[in-house]
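Shown below is the structure under consideration.
A single protein chain has been omitted; all remaining protein chains appear in their positions.
Order of writing sets the chain letters: A and B. Residues in each chain are counted from 1.
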Amino acid sequence: MDLEKDQAATFPPINPRASFIWHGGDYNPEQWPPAVWDEDIRLMQRSHYTVPTVGVFSWVQLQPDEEHFTFEWLDTILDKLADSGRFVCLATPTAAQPAWMSQQYPDVLRADNTGQRRHHGNRVNFCPTSPNYRYFAQQIAGRLAERYFAHPALVAWHISNEYGGTCYCETCASEFRSWLQQRYESLDALNACYWSAFWGHTYTSWEQIEPPYADGERAIHGLNIDYRRFQSEMMLHCFQLERDAIRVFSPDVPITTNLMGTYFDLDYRSWAKEMDVVSWDNYPRPNDSPANIAFQHDLHRGLRDGQPFMLMEQTPSSQNWQAINALKRPGVLRLWSYQAVAHGADTVMYFQWRRGRGGIEKMHGAVVEHAGRTDARVFQEVTTLGAELERLGDKTLGATTPAKVALLFDWNNWWGLQDTVGPVREKEYVPVIRQHYSAFWNRNVSVDIVFSDSDLSRYSIVVAPMLYMVRPGVAERIEAFVEQGGTFVATYLSGLVDEHDLAFENGYPGPLKRVLGIWSEEIDALYPEQGNQIVMNDQSGTYTCGRLSEIIHCEGAEALATYGTDFYAGQPVVTRNSFGKGAAYYIASEPEEHFLNDFYARLLTEQQVQPLLEAPTGVEVTRRDTEQGTLLFLLNHNAESVQITLPREQRYHDLIADKTVADTLQLAARDVAILSMMV
Amino acid sequence: MDLEKDQAATFPPINPRASFIWHGGDYNPEQWPPAVWDEDIRLMQRSHYTVPTVGVFSWVQLQPDEEHFTFEWLDTILDKLADSGRFVCLATPTAAQPAWMSQQYPDVLRADNTGQRRHHGNRVNFCPTSPNYRYFAQQIAGRLAERYFAHPALVAWHISNEYGGTCYCETCASEFRSWLQQRYESLDALNACYWSAFWGHTYTSWEQIEPPYADGERAIHGLNIDYRRFQSEMMLHCFQLERDAIRVFSPDVPITTNLMGTYFDLDYRSWAKEMDVVSWDNYPRPNDSPANIAFQHDLHRGLRDGQPFMLMEQTPSSQNWQAINALKRPGVLRLWSYQAVAHGADTVMYFQWRRGRGGIEKMHGAVVEHAGRTDARVFQEVTTLGAELERLGDKTLGATTPAKVALLFDWNNWWGLQDTVGPVREKEYVPVIRQHYSAFWNRNVSVDIVFSDSDLSRYSIVVAPMLYMVRPGVAERIEAFVEQGGTFVATYLSGLVDEHDLAFENGYPGPLKRVLGIWSEEIDALYPEQGNQIVMNDQSGTYTCGRLSEIIHCEGAEALATYGTDFYAGQPVVTRNSFGKGAAYYIASEPEEHFLNDFYARLLTEQQVQPLLEAPTGVEVTRRDTEQGTLLFLLNHNAESVQITLPREQRYHDLIADKTVADTLQLAARDVAILSMMV
Partner (left out) sequence: MDLEKDQAATFPPINPRASFIWHGGDYNPEQWPPAVWDEDIRLMQRSHYTVPTVGVFSWVQLQPDEEHFTFEWLDTILDKLADSGRFVCLATPTAAQPAWMSQQYPDVLRADNTGQRRHHGNRVNFCPTSPNYRYFAQQIAGRLAERYFAHPALVAWHISNEYGGTCYCETCASEFRSWLQQRYESLDALNACYWSAFWGHTYTSWEQIEPPYADGERAIHGLNIDYRRFQSEMMLHCFQLERDAIRVFSPDVPITTNLMGTYFDLDYRSWAKEMDVVSWDNYPRPNDSPANIAFQHDLHRGLRDGQPFMLMEQTPSSQNWQAINALKRPGVLRLWSYQAVAHGADTVMYFQWRRGRGGIEKMHGAVVEHAGRTDARVFQEVTTLGAELERLGDKTLGATTPAKVALLFDWNNWWGLQDTVGPVREKEYVPVIRQHYSAFWNRNVSVDIVFSDSDLSRYSIVVAPMLYMVRPGVAERIEAFVEQGGTFVATYLSGLVDEHDLAFENGYPGPLKRVLGIWSEEIDALYPEQGNQIVMNDQSGTYTCGRLSEIIHCEGAEALATYGTDFYAGQPVVTRNSFGKGAAYYIASEPEEHFLNDFYARLLTEQQVQPLLEAPTGVEVTRRDTEQGTLLFLLNHNAESVQITLPREQRYHDLIADKTVADTLQLAARDVAILSMMV
């Protein structure tokens, strides 16, 4: 093992006033009578629940009508928490407007995709362009900041909750037209970018433009993606308005909102730029693979270029909204909590402290379940974990992951890809991204998730699966990266359209043709029972492939593998193009998993990127560099114990077990070690 | 066989003027020209069709506009029927309002679940709170009663038809608010019961409350279930209004409306209290198990605590609205008709007399099909059956079923269970109820279906599967039952919430904890490919279980079986708690069918509840006690003949074959015997 020295700057703690791994999460005392509050405090102390999140959804409790504000109960709660040594992540309540607001100002309600105004209820049911919603949301955020900016418990602001969805109301329609006028300036420009002459959809007046209603205009891809951009921006604007209202009073406390991983509706890359710290809610399926969860963590670490994030929510036991909601097995909560830290989390937080008695989340897992008993398995696992995290102190905070491999993910690409009609209906962008990610994860090679605007210069290998939409500057950045020695990998369905979802006219993969040295002539789509083969030209093997198969021609590249069958048998399926000091690869068909494992193994060897550790299957290893040195996280996802061989002559300190480790490490089922390299 | 003497009172016939098994059903002469009517009468006489149901849906024919009534055709029909020796079940036509009414008074139309008023058409498309609908429905019911109360043919009133569905219109919304104000008195009380502080949904004014629109408030379980209660009550109120309008003129003729078995929308238990006699429409799938049909009959017999019911509708041949509508095989119509009688029916009636030439039921089975031929198989089977029933006279009427086993079914529980989110999406309340029912049916043990308000004192064993919602008084009644020596059986997902769908805070199974002597800590949900085992502590066997598995702790109870695998292996899965003179059992996971068969076999033996008869598989045996003595119904559901061994030294009279039977009985495929015990 050769952990090269990386001069990576580490990051400051989220809030220097609370320089430890925050352990806490959603706390809704407003749902219980005050009599329960003291019991809550007692149990929080017992379970090392250090940073409750307070205030999410409590708008009507804070503002029961337009004229009155009732902060007194919140004063009491915050004081009690401070008095008991807790800190608070304080939320604005704006994810669910009060019923009085929906009733008095119906424009605050969201409209469905035919333009029909919805009824009041549920959550995230506000129109993001509604002047009234914006006014009231800013107001309550400002009031909270004004009142609590100096409260001793306050360590972070949590704005609203899980923004998302789409509104199609008249206000949005009108704002959208203004947004388009700013963006395109002339109708001619818009018509050109929308290719609206197709089916005679040319607009002759701005007033004719409507959102892409389900019962209206769905045929213009440029309109569809612009409406996604517009809605993502408008919701972000709501966030910004609250953020700015808070900063007037509370300029130094970090502000976040909780994201949701590969969530389709919002371009989180642009959102992250507006946040002081990224936070997210981790709700995998009970049987999800650890690689998929790891990918999500890396995605959120990447959103702000490596800055540690907050694990804002996870369930202590089970979820409730899936079709089947299994319990987290003993040890899984701890294992998955450390997995978050291993990938960049500086907090371990839950939804939710106490399980509500009513409402549609009453069966969702909580630290304190309905029985309120401390001898419950879940409460005890949380308590044990809390104590451990407390002992870790600040040793893992602010660390960085020195990855040499980057995987490119792009929301605009996802939107465009998903919307395009053909060559297959289900594009499976995220599954494909995960397939490539897993090939590295399987070898314990750190991966950064990067974006179309990311700096690629620090990486050896950049992989961009299905980069259907190539926005301005992207091809140039990739070319520069390869020219300077980088290794770039692209796949089928790349380089088809520009940022307006207009097809490139010079042949696919459009602006990536030069660096890839190929022309993709046709895209074949195969039925599930069909398939083809990837036959390696160096005789190293044959793999199956299918679903999508492009017929490509080398125009500068060399073929590494050819198709094994069908009328394009013998034509290239995997190519390599030398370009400057580097090389660019193209994988023209969807391969089986084995291919990616072998293919990337070769690339990693060539680029001298070595696994962090050779570990048994199901053992995940990540590296985090702190100012004090390098940490290795070893996570045993197996339900059995394993023995791990450590590099010779290297001694470590296991931060959790607080003991020295060398040569071999026995890791119990679902156990974790955090090894600090000893000099 | 030991048929203990039971002092059960028998019931009077539905109407003493027609003291025989009614054979008849829906007759819509208004669809045909008068020329056909005499042919109808001729064929009814021939087929022993003694009690046609007349008037269903004939509103526009009776009241072609707001001012005019046209009863003359009905006068003619009733007279012809009376003249030919028929009786009549006379229906009010209010299930389908005339088009003129929908057009002149649009408030009579139902609104869909987004509040959108529907167009006129189909049936049961009225708003149950519409003042205009109520006015006109009462009016026509009263007019019919006034005109026909003394008609010689009249033996029963049939109000409207298959009430159901839900309306979400503005009238309903407004009436719902009034209903809530009466129920909760204060908004604070309502907010507390609705746990509306969750997601900040606290109401600050009554006017803010809306029905649970599909595009509005769906997150408050208390609201959801209250709206179901409200709608069930409002429809019942429509029934009551018509009933009372009829009683003014016709106080002595029994009044019913046709129910539909385990129909989700309406709480039939509360409906049955308002009816003079229960009636229902039996439409099983062609391949449904006879146990499932038997369960439905027992449910309807239970609705009025054992009182015989009317089989109001069944198809003589095939249905038409299922995906695949097989014919009833020869003999099945007769077999299923006697099955109804065996479980408590005092009538055998059909939908429909003559198959309509148009409309969406034109392919539905009928006694007289389109060809109108009497040599048709179906007409002949009906005729043969009619003759047999006629010969039976009043011998089966008014009988009682002396069941010692009760199975608890509760609509409020179903509503709450279905609505709750987690731990699995599909709760399968009815399938689970049926699974327990079948374990008794398989042994030919009579079962009564009881409800949360039923008197349990006459039973030896009470089974209450998935009693998620325990309403006030229920736990107390169960405790009293067990204390006095009863055997109570509960399962996973019991005792979670109160009548407001609020979780109990003392740990599940809430108010049933004391009698069951357990605490259920966690509920695991398993994927279909997973499973666990029930390992009997007495070494008597191991069974598979799964889907839902609760982790329970004995707090007074003893474990009869433990889990075989997973992290809760060795923890109790079946428990028994001695309580007073009786015992209460808990089955913590969903077992395979074999477990229930063995488990209940042991309980029945312990409680000395013996099968009515040991009979071959597929032979159903029920008991009905009349004032003249005990009847055994033997129903051969097999497509082959069987030989049944009768108890030694007991002689019977077979009422159908009219012969003496002893020792053994040969029963042909799908044949039936009604054995009267001879002294």
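Keep in mind that, in the parts below, a contact is a pair of C-beta atoms (placed from the backbone, for glycine too) under 8 Å apart; a residue touches a chain by one contact, two chains touch by 3 or more.
Because the structure is a prediction, the values reported are computed rather than measured.
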Touch with the omitted chain, as defined above, among B:84, B:270, B:289 or B:318: B:318
Residue of A:46, A:218 or A:458 in touch with the missing chain, whole complex considered: A:218
Option from B:76, B:103 or B:542 whose C-beta touches the chain left out: B:103
Touching the absent chain when the full complex is considered, from B:57, B:157 or B:295: B:57
Interface with the unshown chain - residue positions in chain B: 28, 30-31, 57-61, 64-65, 93, 96, 98-100, 102-103, 112, 116, 118-123, 287, 317-327, 329-330, 355-364, 369-373, 376-378
Absent-chain interface as seen on chain A, which is shown: 114-115, 193-205, 207-208, 210, 212-213, 215-222, 420-426, 500-508, 519, 521-527, 551, 567
